[in-house]
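What follows is a single structure, and I will ask about it in a moment.
A single protein chain has been omitted from the complex, and every remaining protein chain is retained in its original position.
Take a look at chain A:
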Amino acid sequence: MDGDLISKKEVLELTGISYGQLYRWKRKNIIPEDWFIKKSSFTGQETFFPREKMLPRIAKVKELKDTHSLDELSDFFSPNPAKIEVTLDSLRLQSVLHSDTISFCTPLLKNVKAIEFPDILNMFILEKARTRSIREEDQKTLFSFLHENFEAFNSPSFELIGLRKHETVIWMLLPLHSTLLLDPTAETIVKLDLLQMVEELNIILTSEINF
């Protein structure tokens, strides 16, 4: 995690945002508190941010800030996803998910009329994973694994890892930023930051669908 940090000064120079904006966004949790990393430097203390997260986040906020209020933005990036219920049809119509994914998941869902955020998220994650030529059986395992073990509302700070050795696929959830050492004969087929998935889906759902 220590690797690529960017100083506050550099962030302001590169992105052209002001101190006022930066502090305002921090207050609204658009920039999460734990991205503010304090380190002592020759001027006393300096604040740094994880570069690969901070710059895209600011770009996204700048892009959305004219069309959305700060509170809406704060909801997009909130780790507590929106409480919504939609029908499968509207997900298909609004092309949030591919119709392939939807038809694949339909038999696995309990209530097709009112799908809540966690299930949409699980489908969304599954859709990303589907691109890596994984057998249907393993996809089903993934879906029910997420359904039973992943609580998007409470603790989304996980990374989904899919490992394959020969024909066997193993799914696991690891706390974010943990290191994983792997037997070289096994292959990592899926690696997804679930917190990021929550954000992506939040933005798609809130900005593209008007229920």
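Assume a contact is a pair of C-beta atoms (placed from the backbone, for glycine too) under 8 Å apart; a residue touches a chain by one contact, two chains touch by 3 or more; residues count from 1.
To be clear about the criterion, contacts and distances are computed from a predicted model.
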Review point. Looking at UniProt, which of "Iron ABC transporter permease", "Polymer-forming cytoskeletal protein", "FAD-dependent oxidoreductase" or "Glycine dehydrogenase" names the chain that isn't shown?
Key: "Polymer-forming cytoskeletal protein"
Point to revise | Touching residue (missing chain; options A:18, A:69 or A:90) | key: A:18
Check your understanding: Contacts of chain A with the missing chain: which residues?
Key -> 9, 13, 18-24, 26-27, 43-45
